[in-house]
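Mind having a look at this structure? Questions to follow.
Every protein chain except one is present and positioned as in the full complex.
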Amino acid sequence: MSEVAVEAAAARGGVMWSTIRRQPSATIGATVLVVIAVAAILAPWIAPYGVHTQVGPVFGQPSWSHPLGLDDGGIDMVTLLMWGARISLVVGFAATLVSMAIGGSVGVLAGYFGGRTDTVLMRITDYFIVIPDVPLMIVVAAIWGPSLFHIVIVIGILLWTGTARVLRAQVKSVRERVYVKRARALGAGHTRIILRHVLPQVAPLLIANTVLTVAVAIFDETALSFLGLGDPSRTSLGKVIENAFQRAAISSGAWWAIVPPGALVALIILACSLVGGALEDSLNPRLRVAHLSARTFRLRPLVGRGDAL
Amino acid sequence: MRRRWTAGVVAACAAVSVFAAAASGTGAKAGGTFRLGTSSRIDSLNPYVAFNQDAYSTFEYIYPFLVQYDRANRGFAPDFARSWSTSKDGKTWTFKTVAGAKWSDGQPLTAADAAWTINTDVKYKSGGAANAAGLIAHITRADAPDATTLVVHYSAPVGNVLGQFQQLAILPQHIWSKYTAHKGADLKTFANNAPVVGAGPFNLVKFQKDQIALFQRNDSFYGPKPQIDEFGLQMFSNDDALVAALKAHQLDAIESVPATAIKTLRSSGFTISDVPGVDQTDFIVNSNPKKPKHRELLDPRVKTAFDHAIDRAQIVRVVFLGTAKPAASIIPAATGSWYNPAVKPTSFDLAQANRILDGLGFKRGSGGIRVANGQKMSYTVITPTDLASVNRTFQIIQADFRKIGVQLTQRALDSSTAFDAITAPNGKYLNFDLAMWDWVALIDPDFMLSVVTCGQYNGWSDSGFCDKRYDALYSKQQLTPNQAKRRAVVWQMQAYLQAKKPYLWIATEDSVTAYAPSWAGLVNSPQGPFNSLSKVSLTSVHQT
Partner (left out) sequence: MRGADYVIKRVGFAIVTVFVAVTINFALFRLAPGSAITDLSRVPHATPELRLALKKQFGLDKSKGEQYVIYLGQLARGNLGVSFANEQPVWSNLRTALVNTLPMVFLGTIFSIVIGTLTGVIAAWRRGTPVEAATVTTALGFYSMPTHWLGLMLVIIFAGVLPTGGMTNEFLLNPSFWTHVKDLASHIALPSLTLGLVLYGEYTLIVRSAMLETLGEDYILTARAKGLRPWRIVRQHALRNAMLPIVTLIALSLGYIVAGAILIETVFSWPGIGRAVYEAVLQRDYPMLQGAFLLLTISVVFFNLVADLLYFKLDPRITE
């Protein structure tokens, strides 16, 4: 890697951390995410009860031993929240990985090669943008059968367009930089240039984008679960909400089975938005207009597919 | 058969409350609108198109039927036919119908309408009227020699003639005869929108899909007239909204109350009616004798061990909160005398289950999972996503099976895909091992008994069960017009299935209804208060 590129990448990485440290909202978001993630990762060891263990009556009320009560299977809600966050985060990150892989490749290739490749790839992207994605997710999840793996793939396949667009613009500008041009003039191959020079430049932006995509993926999983298309053998937060809704938790007065899981989903999405947004602000020069922190917000699946303009 | 249909039984029709005899009854107020909420829906108002249970319940109240079920004696009661008789050879049935009846548009309703309906169904049974083909099996033709006589001719003596006619709505010839073009295909294109020309106790005056069906009393009805002026069925897409609407007094009653809401509804002063139902959940073991893999599952001893590992009491407690009973037979107890009481639920006994499997030499291997014929006893269980109770039930069964060294993995599929996976490949039932689903029985046992016959491969069968001796018994009951003799065969078949175990029956769900105390006379049934069994429930409901 050329020294210039290394320096640039290092500088960008530095920006990331300093952004998180400097902006209070980002600090809060990152802290919340870390706390939830740790609880989720350690769930098998620190959860107070078994995630399949019935410890009391159906919709048992909150008590000292069960501060958030029991769900419709008599399972401890605190335990469910920890396990649920675990599954939801796994879905969120896995789906994002899929979408990053697709969106990243499309964006980098389109931006780097330009011309016909760019046109074809962007037309495909355009098509994916106009498909009504929630109905399509329903179709695919219903058809393939609701397993965690399928859900991850479906969400990933439908979420990559935003990443592709942002990266394409970024790669285009990187391509025109002096050191990239010089590397090309020196006869470096495309793969080498992309891996050595372009990717390190756009990687931080990709990471910022990842955090935002995770939020959308978690939202999507929650929505699919709610429509009965979640994996019944994996208790995600969406599944916890759906179980309670299916058994008429509200009518039976069991608010504790339905309020906390949704609030936790909201908290995770909020934290992701704070961190991702702050990162994007400091990394995307187009968005850093003078001293103002203007930025694009991703439309959520209810209205859009996760990429605004 | 799935939740979309709950054809069933009048049988255990306990009156929901003290039935105030007739309109002159004790303080009964005539009139008013009875508002019933449901989480089910009416898919179509055309009997040649409709599949959902609530559509058939609608037909029960707006169309004449020859007979209906009788609440008291579990037999058949007169409806449009006042009396009936059979020829000696059992191949000719004669019905005497009501004189002077009218359709809601003023046209006369006679035996000729009934004859036309039957003949049309026979004529177009492989085309537009295919939906009714099952109801007119073995009929060659029907005649109406006069306005009050209907004669139906059969090619063989049939055991369940009245059970079939109880499901066949008589349609107005002067309306429907316009729709027989294109070899009867046009019968299905007619939307039959409200206001519908009918001749039941109610006229359907307003219908909005997935929202409302509104019925008005038909004062020219030939039978006992309803005491209420109007009846409305409002459709909801979820239970919470349904219960909330009842609590807010936007409804007077709701059917299929979620078990979790019963307690709060009772404490807010609503009356709960809970009667045995005909919807049974099951654990299916692929019983196809030609099954290539995991052939240990064909051994009734293995199935018995599995049966001992199903904790029905726990399932009833957690999944149904007590609104179900442990099930044993393919024929639910609520069908009355068709149920063989000697067939009892298998006991929950893990030790016994382990002894059986040990005795078969299936030793525990790695992770405590048994090995049978060199293969791990680890199976995939196909479950349908639209059966709400299945996930919790599976979890309970899975945990107990682990204790007998059998590993289960759930594979949830939507019902259409699940059925494909069970019948794969190409209706040969070779691939699947285990599945869970439910059946909703009819009062007449013929249908339920048919689903395990060889003839139902790629039709109704979801177990791959095929047994020559059983099939012979099935044909025998089908062609035995003497009901006592037929019952003996039906009992024998239940015992036979209990031994062979294509299904391990889990639980029979109750039919639970809640209604405001200002109403009485509603008759709950295994199908709920709004059912296609008889016209009694909504003609007798009234305000107190």
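Order of writing sets the chain letters: A and B. Residues in each chain are counted from 1.
Note that in this section a contact is a pair of C-beta atoms (placed from the backbone, for glycine too) under 8 Å apart; a residue touches a chain by one contact, two chains touch by 3 or more.
Values in this document were obtained by computation on a predicted structure and should not be read as measured data.
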| item | value |
| --- | --- |
| Hidden partner chain, touching residue among B:Thr189, B:Ser347 or B:Asn373 | B:Thr189 |
| Option touching the unshown chain, where B:Ala241, B:Ala388 or B:Leu473 are the choices | B:Ala241 |
| Subunit B residues that touch the omitted chain in the full complex | 1-2, 4-5, 7, 33, 35, 43-44, 46, 49, 51, 125-128, 130-135, 137, 167, 185, 188-189, 191, 208-212, 214, 230, 232, 234-238, 240-242, 244-245, 247-248, 250, 386, 414-417, 419-421, 442, 447, 459-460 |
| Residue ranges of subunit A at the interface with the undisplayed chain | 126-127, 129-136, 138-139, 142-143, 215, 219, 222-223, 226-227, 238, 241, 245, 250, 255, 258-259, 261-262, 265-267, 269-270, 273-274, 289-297, 299-305, 308-309 |
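The rule is short, and it goes like this: only the chains that are shown with their structure count from here on.
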| item | value |
| --- | --- |
| Geometric centre distance via CA averages, subunit B-subunit A, whole Å | 46 |
| In the complex, subunit A residues that touch subunit B | 52, 54, 58-59, 72-74, 142-143, 145-147, 228-229, 231-233, 243, 245-254 |
| Residues of subunit B touching subunit A in the complex | 238-240, 243-244, 247, 258-261, 263-265, 318, 321, 383, 385-386, 388, 391-392, 394-395, 399, 409-414, 417 |
